[in-house]
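As you look at this complex, bear in mind that one protein chain is not there, while each of the others sits in place.
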């Protein structure tokens, strides 16, 4: 079975027993290339699941999804509450879609979904827009975009800031790189359904670049906040008082005023919930790996950045720390004091 | 001449030709201990000059100053526009004052002004409050406070955040450590005349501790911002666009949104004025030295902090960089790229 | 012309006008597969030129070379002083050779020479032994070795320690990874003609791994020696006296006793010859990039190593420092002191 209907409308029930191509052509046969196609979504993981739900609920066009995990697909279809087509491959999805959003964990997955056997490039429609919201190697992102354009499609990179909670709440920020304003405007319409900020960062690849620069600074700020808070505590300061001072002074930063790594300083911060529910240490390590590769390729020295990466690598060797919010670097630093 | 009147009122003109002791005793003989004395100010350097002018202009009690530089004293008296007494030594100033503010560059100066020959401790009145607004070693600060209290005075540490521009505008923040609320309240009245925030950080020494913790995080944030901006520029991003993204995202920090180290991103930042007018590299290095000493004494590991200190030490070996705003670390990092 | 004879013997003069294949088959027709073939050498750069000369002079079998630079080939042929065949491509060279030595600058060159169009894999003889003496990514080295074996050949990795001077003098050390003892023994016979130590490091890839681990420690030792010597000089010590003490004490290391970074401490060190004639900063940076990639892939934290890499990256942004011996880190550290 090439495709199965999640929500069994009469039309889809028929299709469930037939060839997708036929059903699809019935549906799409009068559509202008790209303009009249479906909206496709690939990658129904922790982020993608919530994003696709927002996008589905605000999209009138047919909506088609793909994920290599059948469970992820079933779960999405069950929760979507609206008609969803399920493609048997990225290629099949591409054949139906004028816009495709991809949200995948790593560079290798993006390469496979786009350029692999049964990948998007095999089925892409003329003028279809591919929006890749994965955070991946800048060089892989550039390669994939070039291939999409060479195959007659359009491409933007649009990595995400805001985490799972932002995905759920629909408050994500998208950092977009595009060849021109038209591509950006086309992407913006769809991205705005999943988040609250859609920012153009520059040419193709600029979204990836902005994302990793932000996360580099975030990692350094977090380790720095952990060091400063730990020093304050050991000098006898109340951490909440120290944070309140820093947060109205020149040490102020998101890592201190929103995600302070000391438990019970900021009640909504992951540190106050057992370092759960935030941005995992191993995901920060992954992003710092992207930073390091970009820095090496561009011959850019990173002194604090390289050290922060290796601190997160050291922490990631502990399975417990690896799956906690990255602010747990405070515990890594300070906990050993009392060991 | 032990003392000279800056503003020659009739009473002071007489005193100018006589012994200070006599004049002082005439003036203070009926005063209750400490309560009725003058307000004394020691240290009329770049910060102290402006601070003392604000304090003088809002103080009704007699105002007495000391600085070992005659030029600094003359300049202050000329600009104060109100009656100022000049003491011949910290001890003489202390004999007249119920409140003493000290603003000095380094630990050694504080030790000399308080405990040296002719120092405050030789003349301190019972119950007089010593407010030290210098940023110095936490251990020296604690020692000096103990000595003041042992000599019958009261002490608070109240280091400053806000720089020369804040001193001039009267918008400084004071971070105060005090034994009790009463001392804090007494200090607050005077500090509020020189700044806009007076924050109690905890027990004696807590002001120094909070100050250096803030500056540790500030230094790390600044070097981190420089690294992230430099990487972005080398990846082809427009620095103003990158900053605008970071500043509304999780990389947000004072070093990026207020003092961004890339010229022309934030027009009011020192980087946009040739790295002038801010917080000099060599002063940041001095504060990081205080951090390092406190870390060593409290056995607190600082990984990024230790590296930031040594980057600033490396930079400080260049006389040009040493006297520029500490955001010039961007130039140190990036400038060499193009060298 | 697919091939040209450098040294025009009668037989080769004939071949110069004919097909290599014919000539080769005439020459090799009675040889057992692989065993009776030529010795091939690819990569006549700064290292390869000298290595190939040593190997040529001690090899009785036919000797065939390839380099994409015609100048490099001409220069080698002119200096070899013995018959040399020149192949038109790595594939052609492979068709003639039972042993192939490759000495190439970077991973991409190795991939191209082996797997590219006209590459070794297109012409490899059954059982031919490929000895790759390039220093490249451990993952690329593993890939290439697997491909050689899949194509019916044998592979060892044998990166080099000893530099250009070692190549010239024939005193190199080869760090060899091989699937079994037989491959190692086969390689050893040839490598011993170009160096004085041939060490088996373990299974395939172990040569690359040992090489980069050594160079990681070398880089750290060198930066550490520079820091310690600089501190000593600034504390008033005579650098030669300090070095003599360290070199007989627990700080002893090759970077101090053989390549001391302070000029005139060790007369034969590059630092005493204007930081010339050694291992260039940009080549050390390249090796540290291989280290970083291997560390990332194996999730190994490197704290000093990451910092050393970024110090060399910072230095490499200066064209002057990039081309000097990597001990010039002393000048980078200390020279700024006096700036």
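Order as written gives the chain letters A, B and C; numbering starts at 1 within each chain.
The rule is simple: a contact is a pair of C-beta atoms (placed from the backbone, for glycine too) under 8 Å apart; a residue touches a chain by one contact, two chains touch by 3 or more.
Please read all numbers here as calculations on a predicted model, not as lab measurements.
The omitted chain makes contact with just one of the residues C:99, C:148, C:175 or C:322: C:175.
One of C:185, C:238 or C:264 touches the chain omitted from the figure, and that residue is C:238. Taking the complete complex into account, C:197 is the one of C:82, C:197 or C:276 that touches the chain left out. Within the full complex, the residue among C:83, C:164, C:192 or C:304 touching the omitted chain is C:304.
Residue in contact with the omitted chain (choice from A:57, A:258, A:276 or A:317): A:317.
The missing chain lies against chain B, touching residues 289, 292, 295-296, 299-303, 306-307, 309-311, 313-314, 316-317. Residues 303, 307, 314, 317-319, 333, 336-339 are the ones on chain A that touch the missing chain.
One chain of the complex is left out; on chain C, the residues touching it are 138, 161, 173, 175, 197, 199-203, 205-206, 209-210, 212-218, 220-221, 223-225, 227-232, 234-238, 241-242, 244-246, 248-256, 258-259, 291, 294-295, 298-305, 307-308, 311, 333, 337.
Going forward, only the chains that are shown with their structure count from here on.
Rounded to the nearest 5, the angle that brings the Cα atoms of chain A onto chain C is 180°. Comparing each chain's Cα centroid with the centroid of every protein Cα atom identifies chain A as the most central. Separating the centre of chain A from that of chain B, both taken as means of CA atoms, is a distance of 45 Å. One inter-chain figure worth recording: chain A and chain C are separated by 42 Å, centre to centre, where each centre is the mean of the chain's CA atoms. Centres computed as Cα averages put chain B at a distance of 58 Å from chain C.
In chain C, the residues that reach two or more other chains under the touch definition are 303, 307, 314, 317.
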